[in-house]
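The complex is shown incomplete by one protein chain, all other protein chains being positioned as in the whole.
All chains are identified by letter, namely A, B and C, in their written order; residue positions are counted from 1 within each chain.
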Amino acid sequence: MRDVDVSFGGVHALQRFTISIEKGEIHGLIGPNGAGKTTAINTLCGVVQRQGGEIEVDGRIVNPRPRRLVEYGIGRTFQKPAIFTDLSALENVLVGAHAQSKAGLINGALSTPLALSEERDHTARAIDLLRAVGYDRDPNESAKRLAFGALRQIEVARTLMSEPRILLLDEPTAGLTGAEIARLAAMLRAVCDERGVTILLVEHNVPFVFGSCNTVTAMHEGSRIATGTPAQIRVNEAVVASYLGPHHGERAAPAPIEPEVGEVTRILEVRELTSGYGSTTIIRDASLHVGTGEIVALLGRNGAGKTTLLNTILGDPRPRGGDVVWNGRSIRGLSMDRIVAAGIGLVPQQRAIIARQSVDDNLQLATFGIRLSKRQYAERVEEMMTRFPRLAERRTSLGGSLSGGERQMLAIAKVLMRRPKLLLLDEPSIGLAPTIVDELAKIVATLRDEGLPVMIAEQNVTWVAPIARRAYLIDGGRIIEEGPPSVLAESEALAERYLGSIQA
Amino acid sequence: MNLLVGGIAIGAVYALVAIGLTLIFRATGVVNFAQGEMLMAGAYAYVLLTQSGAGPLVQILGPIALGAVIGLVFFFVTRILLRRAPEISIVIGTLAISILMQAAARLKFTDNPMRAVPWLFGDRDVSLGSGTTISINSVTVVVVTMIVFGALYWTFRRTTYGKAMRAVAEDPVRAAITGIPVNRMLALSWSLGGVVAALAGMLLAPITGVYPAMGAGVLFPAFIAAAMGGFESVFGALFGGIILGVVQTYAVVGVGGVARDGITFALLVAVLIWRPQGIFSTVTLRTH
Amino acid sequence: MTKSLPRFPCSPLVYGTLLGLAAIAFEFTLPPYPRFIFGQFAVLVIITLGVNLLLGVAGLLSLASPAFVGIGANLSTAIMLRAHVPILVSIPISVIAGWCIGWVLGTVSLRLAGFYLAMVTFGFLDVFLVILNEGGDYTGGGYGLIVPISTLPIIGNVTLDVVIAISAFTAGLMIVLVGQVQRSRIGRAWLAIKDEPIAAEIQGIDVPRMKTLAFAVSSALATLAGTYQALLLGVTNPSAYSLNVAVAHLTYVVVGGMTASVVGPVVGPFILFVMPETFRAIGQYREVFYGAILLLVLIVAPNGITGTISDLMTRGRARLGR
Partner (left out) sequence: MRGYRFFASIALAALIASLTYVPARAAGAQGVSAKAILVGVQVSLTGPASTVGQGFKAGTQMAVDEINAHGGINGRHIDVVYEDDAGTAEGGISAVRRLMDQDKVFAIFGGGTSTSTASVIPLIQQSKFLYYDSLASDPRVLQNYSPYVFSGMTVVRADVAAYAAKVLGQTFKAHTVGFLSSDEAFCTTVLPFMIPRLADQGIRVVLQEKFKSGDTDFTAQASAIKSANPDAMYLCGLPADGGRLLPQLKRAGITSKLLGDTVFGDTVVPKLAGSAADGFYALWINSEQFMGEKTGPMGDWKTRFAKAFPNPPPNTPNSFSLAGYADFYVFAEGLRRAGPDPTQDKMIDGLEHVRNWTAGKDAYFTWAVPVGLPRTFRNGDHKGNRECVLIVVRNGDYSRVENFGT
């Protein structure tokens, strides 16, 4: 791909993105959340239309359409495994051979020798592939109730069935356990060496990428920032900054705002929480607490389970094990709007504001169900306008027309309108310019000083460390470390968690 | 001249049913194939109340209340009972309810149409100068439709509940995060759809008489009117309904009574193929 | 819940003929009236196989099935009346016509999804009924055509019992053939399109062509059934192709279970057509019975009878740790 541009309504997903993948190598593509990795794959497959640049496969300039990918020998998997639930595992894989077989309607109906022979050797090949990817269950079992790992194996086997020359993997390790990840790495190596398939691996789990790729490309905000061997990328300044936050380490942290707070009373407590979506478990026995008047940071790389943890606290998905205690009372199982009414405010990653209504309307909707007199309501709106001056100018414009920073401000303002007793922020710094991130830090700090406890789930450590009083580190759905943020931020352990250990 | 008014009057009824369809679809994502039967229930309630000599106010508010209740029943069936079912099963569910309602009405009232007296003004006619007269009912239909549209427009633009329903229609998850009780809003959308259907029933009753299959006849044109609004914009449904009513009336003159359905179908295919998201709606079609 | 292609000792044609002959044998055990009901049941099985293929396998909701039954009935009868040809000629012509019209209607389905498609097919049926009523003596005006007595080479003239035998035989054969198709490469492609269209496209499945193929096959089956229905009833009156009939077809599929198994399209019509026919007490309450059982199945067993049975079996098997 050379100088490819892709933008969705003003947001530039890819900017002059260039990447070249050599034959027979495993090429890793990494970058923080929102860097445009998935968009790159979708553009390569023609699922997303590109606005510029060209794509070359085996020396031929092509304009890929999803249906003709098989002709170019390209196969891909999806972030959420796209499994045909009405079919069995074996049949899912057989669909992979659709393009190669010719048995049409009549042959199929009469099971003519052609159809039977095709079926026989495809089935044989499919069963070999299933074994190769480590699928050990009964191939004829319906794919409806299988675990995440098994679905991933079936999808990879199906993609390999059409004997692609190039295999695109979109975050294959998402939702897999440690053992499954190891088996996946071995399998990728085998596929690449024995079958000579070139692999493009898009993945958040950076240690996994470094462990199994020949070359790695790192991208940030839609463009390529570095390409090289895993070792080079691991120490590359720009890459580390893109993950841990600009000028990590020697940045002069603003004076640590360390309020002298007496004994902290616990306002929110999460005890051995287990939760997930469908058949997969993402959060495993996580325990943490937030006290009055403190900022708590929840650090962890993308895909570690931060967002799922916050959503579980809000009640969607329902927690499966453990408990969520709010002011000493369990709120497990309550509906989301009841939990919001109880005083927990969440500013989600995206999907925070109502795009087709004005800023004023968004604020009005935020007070739904709260008895407010006209005067009280006007007071609160004024308060938000003084706290977020940028919003004051854009009061009547539609939510959808606001910039990234303004949207974040509106989202926080909406939560504050309800006078929450706890504020949860889910990776608020994504897509914000550094100056705005600093502004955000000041706002959160003043909120904390006014007595509002805040928990910030964030991958970008630098702006959170100085203002947070305590921090948790989450990886693979488990809380693995707790302690003062400054200690955590500096420690190699964190970088290692993010980028994997530096090979010799 | 009275051709035009006649067309607008029947168009207004199509518009009312189309508005009901749009209200329900955009909030709940369900196309209500039983909207015609809701209309029929409102019409029967109206006729029975007028025959039982209830006061004029009760004659009007009774069917509206029934419409609201029926809307809630539909909410309960589609949102609670059919929670796990795929979208196609919910559509078939509304078809099932429409069979049930029609069959029940047929058992109780048989197919002989019952006579309904137009609202408040009885059977009088209004002369429009140049000797042509139109029934007072046609005027009432158009006026009531405009009032309903105005009221809905105002609620969705001004009141918090209206904005909340629009927020749920745009994205239930964002609405929930903002603190809006999504299920209560969906129930409100369903019962509002029921009320509009009951109103349409009361207005259609004097024109066609009240019989079990009266709703089904109006459903197909109402689909087209709602499709013109992309099942998103209430204004689109209103305008679509009126256009359809007028075009059909003139088509009948031009080509003859029976071609009406052919034309209606041609219009539908044209709208769906050319602008699936509807002529008036600004939003791209909600992907199924 | 489908199995991989079973190893056949011989071609499914043999299995199909065997099942067809068994159906004929069963027919002659019945006294006259239940035999007539059995004939209608066989016709309904063929229609439901087609509608299930479209809705249960390819995931396309269409209300146009009665229109194709009507096309089959009227076209074959009109050909027999006009060109004085026996059914061996008129039925194939009608089925080919049904296939082509189905293909054209299928191309419309490419741009539409979900209930929009249901609305357009609803319109198609409406227009078909208008054509039928206005067809003058081509379609016998409002009454439809009277089906002439046709002859077959060996068997002689086609009495009611012969028609029932043919319908039963075809139903048996179709159960096997459609079952085979639904388990073959084409069937898997349809199911793939129904679950994950984008992923299916990336595997190289030509989604538009598959959708139109599903429409064509489903329409051809309905048209074939239509020709039999005309011979069975002796008349092609438009009241047999109304919207209520379309809803009834959907009910058979939903109650039978919208899965790729062929047991559903047999169980559905049996419960909803044969059983009410046998105990006549329902009489007045037939329509209410239809609506109620459809709603009940949707709520209690969303994936119909066969779907629920196969679920129970898989869950059972999983618990046994087989």
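In this text, a residue touches a chain if its C-beta (ideal position, glycine included) is under 8 Å from a C-beta of that chain, and two chains touch if they have at least 3 such contacts.
Predicted model, so just to flag it, every value in this text is computed and none were measured.
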item: Neighbouring shown chains of the undisplayed chain, as defined at the top; value: B, C
item: Residue in contact with the excluded chain [from B:Y211, B:F239 or B:F265]; value: B:Y211
item: For chain C, residues in touch with the removed chain; value: 3, 6, 15, 18-19, 22-23, 25-26, 28-29, 31-34, 36-37, 40, 133-134, 141-144, 146-147, 172, 175, 179, 229, 233-235, 237, 239-240, 261-263, 277, 280, 283-284, 286-287
item: Contact footprint on chain B, counting only the chain that is left out; value: 2-3, 5-7, 9-10, 106, 108-113, 115, 123, 125, 131-135, 204, 207-209, 211, 213, 217, 248-250, 252-253, 256-258, 260-261
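Heads up, the rule we're going with is that only the chains that are shown with their structure count from here on.
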item: Of A-B and B-C, whichever chain pair has more C-beta contact pairs; value: B-C
item: Most remote chain, CA-based centroid, reference being chain C; value: A
item: Rounded Å distance between chain A and chain B, as computed from the means of their C-alpha atoms; value: 43
item: Centroid spacing, where centroids are CA-atom means, of chain B and chain C in whole angstrom; value: 33
item: For chain B, residues contacting two or more additional chains; value: none
item: Chain A - residues contacting chain B, complex; value: 314, 316, 335-337, 340-341, 346, 348, 351-357, 361-362, 364-366, 368-369, 414, 418
item: Residue ranges of chain A touching chain C (in the complex, touch as defined); value: 45, 47, 66-67, 69-70, 75-76, 78, 82-88, 90-91, 94-96, 98-99, 101, 103-105, 107-112, 115-116, 118-119, 123, 138-142, 144-145, 158, 162
item: In the complex, chain B residues that touch chain A; value: 160, 163-164, 166-167, 170-171, 173-182, 283
